[in-house]
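Only one protein chain is missing; all other protein chains are in place.
Labels A and B are assigned to the chains in the order they are written; within every chain, residues are numbered from 1.
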Amino acid sequence: MNLLLQEIRHNPLLWLLGFVPVVFAAAKFKPEAHTLLFVLSVLAIVPLAVLLSHATESVAAKTGDAVGGLLNATLGNLTELVIALTALRAGQIMLVKASIAGTIVTNTLFMLGASFLLGGLKHHVQEYNRVSARVQAGLLFLATVALLVPSAVGTADSGTGAAFTQKLSVGLAVLLIVAYGLGMLFSLKTHREFFTSAKPAADGEAAWPMPLALASLAGVTVLVALVSEIFVESVQKAAEAFGMTPAFVGFIVVALVGGAAEMASAFSGARKNRLDLSVGIALGSASQIALFVAPVLVLLSYVVGPTPMDLQFWPGAVVMVLIATLTATLVTNSGRSAWFVGVLVLMVYLIFAMTLYLLPPRVQ
Amino acid sequence: MNLLLQEIRHNPLLWLLGFVPVVFAAAKFKPEAHTLLFVLSVLAIVPLAVLLSHATESVAAKTGDAVGGLLNATLGNLTELVIALTALRAGQIMLVKASIAGTIVTNTLFMLGASFLLGGLKHHVQEYNRVSARVQAGLLFLATVALLVPSAVGTADSGTGAAFTQKLSVGLAVLLIVAYGLGMLFSLKTHREFFTSAKPAADGEAAWPMPLALASLAGVTVLVALVSEIFVESVQKAAEAFGMTPAFVGFIVVALVGGAAEMASAFSGARKNRLDLSVGIALGSASQIALFVAPVLVLLSYVVGPTPMDLQFWPGAVVMVLIATLTATLVTNSGRSAWFVGVLVLMVYLIFAMTLYLLPPRVQ
Partner (left out) sequence: MNLLLQEIRHNPLLWLLGFVPVVFAAAKFKPEAHTLLFVLSVLAIVPLAVLLSHATESVAAKTGDAVGGLLNATLGNLTELVIALTALRAGQIMLVKASIAGTIVTNTLFMLGASFLLGGLKHHVQEYNRVSARVQAGLLFLATVALLVPSAVGTADSGTGAAFTQKLSVGLAVLLIVAYGLGMLFSLKTHREFFTSAKPAADGEAAWPMPLALASLAGVTVLVALVSEIFVESVQKAAEAFGMTPAFVGFIVVALVGGAAEMASAFSGARKNRLDLSVGIALGSASQIALFVAPVLVLLSYVVGPTPMDLQFWPGAVVMVLIATLTATLVTNSGRSAWFVGVLVLMVYLIFAMTLYLLPPRVQ
């Protein structure tokens, strides 16, 4: 417990934990104040995501390389998974889909671009492991194809029907999970020598002892789930109050909130000239969402949700995911970076954000 | 003749030649047994394709480098050409188009991916000649653009009319054949030093003497044409019996049957750590279909077919060909491979196959 407090004292982001009780109190006494609840829940989720990520890493560090890598890879996007599950249970399929596509786009463009820019402002030219970046980009490309096909076929012919899309989505979900598993087998086992420097190191932070780590993992997950419920309920109404379109909220706001913890690590890695770490987090996180979180949500939607979810996205979302993947592939191809590469990638993100912000609501 | 028998004894695939007389007998006495005829004709075409490919290589080996390369390149997809011509004469334009697109996709994804996987399971990391792969990928990209444009314009505006598409297709066909010819001039003549190791070697098999090779070439082509007729007549009805959609049949079944011989060579090359050979066969065969077979069929359709054929494909087919080309380009860019690269490429193929299998029939 002392360790936990010490950690909190050192990391200013964790001071936001104070908002966790506040948001619960507000939800109880002011259930109609959507904008307030939205802001408070965002402020509460961010430090919880940081804690969750630290707890996962501590458990991973104790369990040895292979199992640890597996744990890190599976629980690394636990926050996003819990938020999406909450939205799924509330029947908000559109929000879940927007946040999946948005997280992929935000991680590949904003997280990667800002890492390149922040690193490049401090270091003239930065080099990183391109083999690792290529495998991640390859996985991401595969996932994009899987997302593209049902949407392309669904758009090309409006008569294909929901039954076709449902069956296809379940099949694709299984394929993606298999590809994800094989990708871990490849990078953690058979060819791990190519991936060494991309592994997230503990980075000076002391790993927690096992009981504390496991207890935090369980406790914080429950807290994230509870706060997510308030977040999901308030987000759409708050968005209207801020003049934001629902597409913008799902794509940009939810994605930024859910990924706050990874972003902190990626940016700090870039500043320390450890771009391998940043690229690994950004692309790894994106491909994890695409190949693990999204298909798991499709399969779980048959169990927990009021209606099953499919993988057919709004065409604009498919175009954005496709462009984001292509950008990441082209940009990481050389294994070198300078500040302007970051600017280019961020500009693509800004174009998307601007389009979504201006988009008339009923289009999404 | 002895040589031919010796060859048959050594190659188990050739034992299937026994099905050639069986399929003719069945077509005469049981013309209504579509499913049976379909299965028998598939079993008969595969060994004929192997023989045809060996005969072509033998003639090529005897005629010296430049002419041999030319022959190999032009007759390498003779089986596909004969099947497609038979379908064209029967007026089955949709089947011809599906099999063209399907052969491109099957060669770039299934043949390439399975070669990478089979080679990678035996060898940790494999290297191959990337210059040669790049030229093939470049040719393939060009062909994809040529297929994309009439379809994109045709889709964007339904009022462009058939006359426009016909004229454009003939023009594109001529352009593609010119590009194909210049590509051969480049790789066989002006810059052949970059392509040396990608040339298909006789690979331990004895080349046949010229008379036998020429006689086989002529005789087997006639046999393939005759069996193709039975195949084309039975394939659609048999597909229904198996519960396969017509799109799946054209894209996957016809493409796999027509390419069986090349696949055998490509996979055996990959196992022997001669990935140059596999990549050359897979991409070379795909670009040959796209730049030579497809335009020749367009031009021939004005002579042999009941209706002329154009290059406007179903949008889903264009998307698949585009993704297949992009995948091949990205994957062969590094000149290195491991088993997981094969998995990624095969997964893209599986996504397409699954989509086509589930597609409601009337959409194709």
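Observations on the structure shown:
Just so it is clear, a residue touches a chain if its C-beta (ideal position, glycine included) is under 8 Å from a C-beta of that chain, and two chains touch if they have at least 3 such contacts.
From a predicted model like this one, the values you see are computed outputs, not experimental measurements.
Within the whole complex, the absent chain has one touching residue among A:182, A:212 or A:319, and that is A:319.
Of the candidate positions B:89, B:134 or B:336, contact with the unshown chain belongs to B:134.
Of the candidate positions B:76, B:102 or B:183, contact with the unshown chain belongs to B:183. Of the options B:20, B:172, B:275 or B:331, the residue whose C-beta touches the omitted chain is B:172. Not every partner is drawn; the one left out touches chain A at residues 124-125, 314-316, 319, 323, 327, 330-331, 333-334, 338-341, 343-344, 347-348, 350-352, 354-355, 358-360, 362-363.
If you put the missing chain back, the residues of chain B touching it would be 134-135, 138-139, 141-142, 145-146, 148-150, 152-153, 156-157, 159-161, 164, 167-168, 171-172, 175, 178-179, 182-183, 186, 190-191, 329, 333.
Here, only the chains that are shown with their structure count from here on.
In whole angstrom, the spacing between the mean C-alpha positions of chain A and chain B is 41.
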